[in-house]
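Written out below as structure tokens is the structure these notes cover.
A single protein chain has been removed from this complex, and every other one stays in its place.
Here is chain A:
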Amino acid sequence: MKKSKKKMWFAVFTLPTVFIFLTVVLIPFSMGIVYSFFEWDGMALHEKKFIGFSNYINMFSDERFISSIWITVKYTLIAALIINVLGLLFALLVTQKLKVRNTLRTMFFMPNLIGGLILGFIWQFIFMKVFEQIGSSTGLDNIFFNWILDEKFALFAIILVSTWQMAGYIMIIYITGIQSIPTELLEAAKVDGAGYFQRFKSIMFPLLTPAFTVSLFLSLSNSFKIYDVNLSLTGGGPYNSTEMFAMNVYNEIFSYKNFGYGQSKAVMFFFFVALITLVQVYLSKKREVEM
């Protein structure tokens, strides 16, 4: 009697969530793996043809796909680096004893709330109108021109915008890290005559390791999954030079209607994201042992 009642309560509290989760995440995810072994154009009436690993093999000779991965990797590494450097600098600035520090936090964090799609549109205007106007009125038109239309610069346009979006977010994590450093340590070093740079290098930097781990993970995995800014800022152009992994997957499925092939790319996308995340978890576990 008591046991069945316990079971009843367990079901009441967990079943609704588990049911929704199954139907939205787990079943589609499993279906997706199955789809990736078929050739199918997405039409319900057309037959799905089982082709084994052919989709996966074809990826290796898909130049546009390979290049989208390289662009994504390049973008992710550069963006994550800049985001973290900037985020840390902002955090160091707003943890000083300044009257304006709370206002500054608000200002640096704000782009993060606006959302990738809108940010891309705002910056589209800036590159098209503001950059061109600054370029022509100052003569610096080799720096200030419409980056979006240039095959080499378009990627840096995305890097600039997404850095602007994410630096404030990463700043918050570094602030937490800096605030958890015992002030006595820094005070003592100051008394001993250590300058600001020396205190940063010998005390703050090593003690910030946990913050670095979290920030690197977030900036790497978020950058790797970028889609909204990519879509609204460059749309993958010019000449597909900024079509990144997520956008390539979307286009393959919904624009070219290669459902099976597109889904196999989607599964690869999952493996890449999982790999980044798991390597990160492994590294942070290793760090925990040391501490």
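In the analysis below, contacts are C-beta pairs under 8 Å (C-beta built on N, C-alpha and C of every residue); 3 or more make two chains touch, one makes a residue touch a chain; residues count from 1.
The rule is short, and it goes like this: contacts and distances are computed from a predicted model.
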If you look up the hidden chain in UniProt, what protein name do you find among "Sugar ABC transporter permease", "SRPBCC domain-containing protein", "FAD-binding protein" or "Putative TIM-barrel fold metal-dependent hydrolase"?
-> "Sugar ABC transporter permease"
Option from A:Y75, A:F108 or A:W147 whose C-beta touches the chain left out = A:F108
By the document's definition of touch, the residue of A:F37, A:F65 or A:W123 touching the omitted chain is A:W123
Contact footprint on chain A, counting only the chain that is left out = 9-10, 12-14, 16-18, 20-21, 23-29, 31-32, 35, 42, 93, 98-101, 103-118, 121-126, 129-130, 133, 164, 169, 172-173, 175-176, 214, 218, 225, 227-228, 231-232, 246, 249-250, 253-254, 259, 262-263, 266-267, 269-270, 273-274, 277-278
